[in-house]
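My questions all concern the structure below.
The other protein chains are all here in position, but one chain of the complex has been omitted.
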Amino acid sequence: MSKIPVAVLGATGTVGQKFIVLLQNHPNFEIRELVASERSAGKGYAEVCSWKQNEFIPDSVRGMTVKSTDDPLESRILFSGLDSSVAGPIEENYASAGHIVISNSKNHRMDANVPLVIPEINHQHFDLTKKQPYKGAIITNSNCSTMFLAMVLAPIHLAFGVELVQVTTMQAITGAGYPGVPSIDILGNVVPYIGGEEDKLESEPQKILGTLQDDRILPAPFKISAQCNRVPVFDGHTETLSLKLKNKVGPAEVAKVLASFRGYPQEHHLPSAPEQPILVLTEPDRPQPARDVWKNGGMSALVGRIRECSVLDLKMVILGHNTVRGAAGAAVLNAETYIDLGYLEE
Amino acid sequence: MSKIPVAVLGATGTVGQKFIVLLQNHPNFEIRELVASERSAGKGYAEVCSWKQNEFIPDSVRGMTVKSTDDPLESRILFSGLDSSVAGPIEENYASAGHIVISNSKNHRMDANVPLVIPEINHQHFDLTKKQPYKGAIITNSNCSTMFLAMVLAPIHLAFGVELVQVTTMQAITGAGYPGVPSIDILGNVVPYIGGEEDKLESEPQKILGTLQDDRILPAPFKISAQCNRVPVFDGHTETLSLKLKNKVGPAEVAKVLASFRGYPQEHHLPSAPEQPILVLTEPDRPQPARDVWKNGGMSALVGRIRECSVLDLKMVILGHNTVRGAAGAAVLNAETYIDLGYLEE
Amino acid sequence: MSKIPVAVLGATGTVGQKFIVLLQNHPNFEIRELVASERSAGKGYAEVCSWKQNEFIPDSVRGMTVKSTDDPLESRILFSGLDSSVAGPIEENYASAGHIVISNSKNHRMDANVPLVIPEINHQHFDLTKKQPYKGAIITNSNCSTMFLAMVLAPIHLAFGVELVQVTTMQAITGAGYPGVPSIDILGNVVPYIGGEEDKLESEPQKILGTLQDDRILPAPFKISAQCNRVPVFDGHTETLSLKLKNKVGPAEVAKVLASFRGYPQEHHLPSAPEQPILVLTEPDRPQPARDVWKNGGMSALVGRIRECSVLDLKMVILGHNTVRGAAGAAVLNAETYIDLGYLEE
Partner (left out) sequence: MSKIPVAVLGATGTVGQKFIVLLQNHPNFEIRELVASERSAGKGYAEVCSWKQNEFIPDSVRGMTVKSTDDPLESRILFSGLDSSVAGPIEENYASAGHIVISNSKNHRMDANVPLVIPEINHQHFDLTKKQPYKGAIITNSNCSTMFLAMVLAPIHLAFGVELVQVTTMQAITGAGYPGVPSIDILGNVVPYIGGEEDKLESEPQKILGTLQDDRILPAPFKISAQCNRVPVFDGHTETLSLKLKNKVGPAEVAKVLASFRGYPQEHHLPSAPEQPILVLTEPDRPQPARDVWKNGGMSALVGRIRECSVLDLKMVILGHNTVRGAAGAAVLNAETYIDLGYLEE
């Protein structure tokens, strides 16, 4: 079977580069087109890209001529790592022209008819694309910190009902892209503020865990309070959670529910699906970003230190790879799921 | 007026070294004796100490012969930076022999008749020493993370009543002493666990904010839930707080109460007292350890980002210098206050 | 064909752990025995080992009962990651008992009858084992900083004659083992001293590049001056070199000689052999440890910035993975080469 041709939008940025790394040996997708800003268009990819990945630039894209966002694209599936300063209208244009835009950008996430999907949780929301005014569609994944919070809340909410969530994040520098955080600001430091991040953490999970009813999403009713920090870590967002649950349960039961969580991507053995979406670690001092972020290829949420909380009900530590499952990898899994569900043929 | 001779116990350790730095130009105290383990006793200080401070070793102590904990001491005031593995009985022995032990060790902090004091908050608790079975006394300061939490809770509790506290810490490596945290464990990493730390944070503030009644402390009735992390920061513990208050108030009122907080050390202009025990920063991304930890000589708690919390009532970020106000500096201020209150003459 | 059973000595240490990671899917070797100190002997591996690798402990060794160095071993091939404080006599005992000890320890490296081998350079030196007074043999690889210096000097020396070498190293913290460097000493710091390291760098390359003559090694005649620094890098030793050559050549010719360097492991397609022992990077700011250390699985030396030197003849930057090709990986490749050369059958 021949591979599905895809394009990467924002191909020279950090998310774009991660798309290229994740797609280079993909069994179903093949990068056919690279799209970047006007400044890079018409030139060879290696020439215009300040490549920051540890892997070599794949030979298959090294010499590929970069297209501009004005050029027509032949690929139906577009992976968008466009900067949020420009992603909004560009993604709409592509969707209008019939493309399926699998976007990591924040611009359309909270739009009423745009699905914000973690395929293990709410692939049913893909149905929203049928209500979109486009010939194609826009599909989004969440913010990188939201991703792991929502993944962990999902099975707990389903089993026991989440009522309140306190979360403090310690986020990696790669979450800010390139050049991103100046080293003078973060070396040996903690910056207790990330612009706009707390808002996303406090609202995106409710949409993801919401119910699709009459063509709209009814957000899950729990409340989240977030405090976001940048720390001198390369990859991996760590988050401390405290939860209040409707049905009181102990840490052991929660651990069991988390470890046994599975969804559509696992059941259908999709290429990028981790065997376990959530990995529960039992060592007293884990998960740790420098040690655990690449477990399961960076596609799982990791959870540790599940214990009782004297203020709410339960506390725990979660971790995830912000540029893999928290960004490009999430988009790739969204595409795999969307296609596997047969939406492309409709 | 001649200076009061003092001894430093555990003089070669990191807290002991910080005592030496803080006391080297002290207007009232003069280091007369240095005490360390049997292994170092009888030798010159510079010879046995692996000095880790940025300042040069003061000439006044460089060649001082180190005493062992078995040697009798002539100083009445002893600053103890002894390791908790040995501090318990040694401090008791010194107190029995008539010394005033100003201790930074955790061993006796929670003892019923040992005052756990932040002099801006509860200097009245010094009265507990009268009930101690010693000719001398043992006085303690809190754990380094507790210190800044308690300093910030104090004026808020007094003004509005604290009911619930959620705190996540991001603690500096110097909090673990030397050799402390191996670099392999913390470079570019977050370790979401510090042995015993959460227990201290969840119980010490209630004692400090408790009321002395019939010769015992009635702990303050609020509940604290703590999550402690080690981060690759040199000096300065950062903490995110979320509070539920009895009397609802807005961030501005809390900021005002914090900024105007003063106590005995300020009113009596004690040498180590910061002008403001609590410094409220208004920039959106402060306080930061690498930038702010030395403000007010490391003797103040810093607070920023005071804002509403959608789960409890208020959120904020706090910071303090873990080895200055969080350890040696706290002990020095305790000694200054205790003496200024006239306890030595009783 | 069944795999060759091997044992790992010092299995709980950092080099021992790396042996376990590198050998877990090895086509020819199978870990049959794990050996550690008396304290760990008799217990399950996972129970006694403070595992610090990013990979999970392989299931095949997780429950394996650790042996002590007094226990007889059934494996003929022993990979030794023993600490140098004990490696000397223990390795001799095993060799006397007929085992082939493939050692990463420094103890026997400079012994006259012990080969110090980089198989791309001097596999002929394995013949020294025939002169050893053991029923078995001891084979060593170099110090982690020496490794990459020697690998780069080899083809240059062969082609143009090396006369003088100036080298300054910037070495990763993992080079010091665990717990190794305290974080207080290295976070945001450079330590311009590593005990014993400069001596090794100034003497080991000459033995490796020496000629075997009448059963002894005639060291290569060039002089090396080394300055060693520890830097806050996790994996990867970076070194700046300046060389004086007998036959003057330009940077381009040297680059060509380096990039085309191949040896026995490449020619015989040994399992752990990198395709290119030396990878020449052409970007102006490479190699960099955080970006390049895992290129070719950590088994190659990386070279960049080859240019003229106004004091000697040529300057360049080199880099290598200190715990892979610089330690455990070097030993594994030594074993593969030794066996492929037929020594075991003699």
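The first chain written gets the first letter, and so on, giving A, B and C; residue counts start at 1 in each chain.
The definition used in the following text is that a residue touches a chain if its C-beta (ideal position, glycine included) is under 8 Å from a C-beta of that chain, and two chains touch if they have at least 3 such contacts.
Keep in mind that this is a model prediction, so the values were computed, not measured.
Tell me which of C:49, C:64, C:152 or C:165 is the one touching the absent chain.
Missing-chain contact among the listed residues: C:165.
In the full complex, which of C:205, C:232, C:274 or C:320 touches the chain missing from this view?
Considering the complete complex, C:232 is the one touching the chain left out.
Considering the whole complex, which of C:37, C:65, C:96 or C:189 touches the chain not shown?
C:189
With the missing chain put back, one of A:27, A:42, A:63 or A:179 would touch it. Which one?
Of these options, the touching residue for the absent chain is A:179.
At which residues does chain C meet the chain that is not included here?
Interface with the chain not displayed, on the chain C side: 164-166, 168, 170, 187-193, 202, 223-225, 227, 229, 231-234, 238, 240, 242, 284-291, 304-305, 309-312, 315, 317.
For the chain that got dropped from the picture, name the residues of chain B it touches.
Within chain B, the residues that touch the unshown chain are 52, 54, 56, 187-188, 234, 290-292, 294-295.
Kindly note down the residues of chain A that lie in touch with the hidden chain.
Within chain A, the residues that touch the unshown chain are 52, 173-174, 178-188, 232, 234.
Just so we're on the same page, only the chains that are shown with their structure count from here on.
So how far apart, in whole Å, are chain A and chain C when each is placed at the average of its C-alpha atoms?
The computed centroid separation for chain A versus chain C comes out at 40 Å.
From the C-alpha centre of chain B to that of chain C, how far is it in Å?
Centre separation, chain B to chain C: 47 Å.
Taking the mean of the CA coordinates per chain, how far is chain A from chain B in Å?
Comparing mean C-alpha positions, chain B is 42 Å from chain A.
Residue numbers in chain A touching 2 or more other chains?
187-188, 234, 290-291
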